[in-house]
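Only one protein chain is missing; all other protein chains are in place.
On to chain A.
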Amino acid sequence: MPRVTQRSIKFKMYFQRKGSKEALFREISFRLNGEPVRVRVRSDQRLIDLLRDTLGLRGTKEGCGRGDCGSCTVILNGLAVTSCLVLAATVEGAEILTVESLFRNGRLDPLQEAFLEKGAVQCGYCTPGLLMSAKALLLENPHPSLEEIKIAVSGNLCRCTGYKKIFEAIQLAAER
């Protein structure tokens, strides 16, 4: 655990330096799944940590932690982003949607229905990220072509299902 030690030493150093404390933590406000949120974040906290650990929304999954797999995808101001590459402190004033936003008033989103119907889920670890990439696409372009669907989910890896059923599910949701 050398890295942890190194960080805690640095941490002390900053507190000794005058006036920098406000820059290590910051109070931010944003909208999460339609509700206003106000929370204190550490400067190096990522959006995925804020969502899962601080706010308890565990639908968003962490896979690689470096932008490669897409399982941590959420919608930030209308755009799909990997929440492992976003610092929590930067989402001040933003509008964020996570997979939890899809289940509304006791009903699944048409995308979720279509994933179930087409059997586009096996272990399900990639599913929240895929759903949010697909949701971002449909919000912007309600009638995408197959090619546009493929591009929209090109940053989401699935190790079990194979992509064909996933494409079909998104097509089906778009048709409805």
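Everything that follows uses one rule, which is that a contact is a pair of C-beta atoms (placed from the backbone, for glycine too) under 8 Å apart; a residue touches a chain by one contact, two chains touch by 3 or more; residues count from 1.
Following the convention adopted for this analysis, contacts and distances are computed from a predicted model.
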"ATP/GTP-binding protein", "Xanthine dehydrogenase small subunit", "ComF family protein" or "Amicyanin" - which is the UniProt name of the missing chain: "Xanthine dehydrogenase small subunit"
Option from A:39, A:55 or A:87 whose C-beta touches the chain left out: A:87
Touch with the omitted chain, as defined above, among A:32, A:131 or A:152: A:152
Chain A, residues in touch with the chain not shown (by the definition above): 3, 7, 10-11, 14, 20, 23-24, 26, 42-44, 46, 65-68, 70, 73, 76, 79-82, 84-87, 89-90, 92, 133, 136, 151-152, 154-156
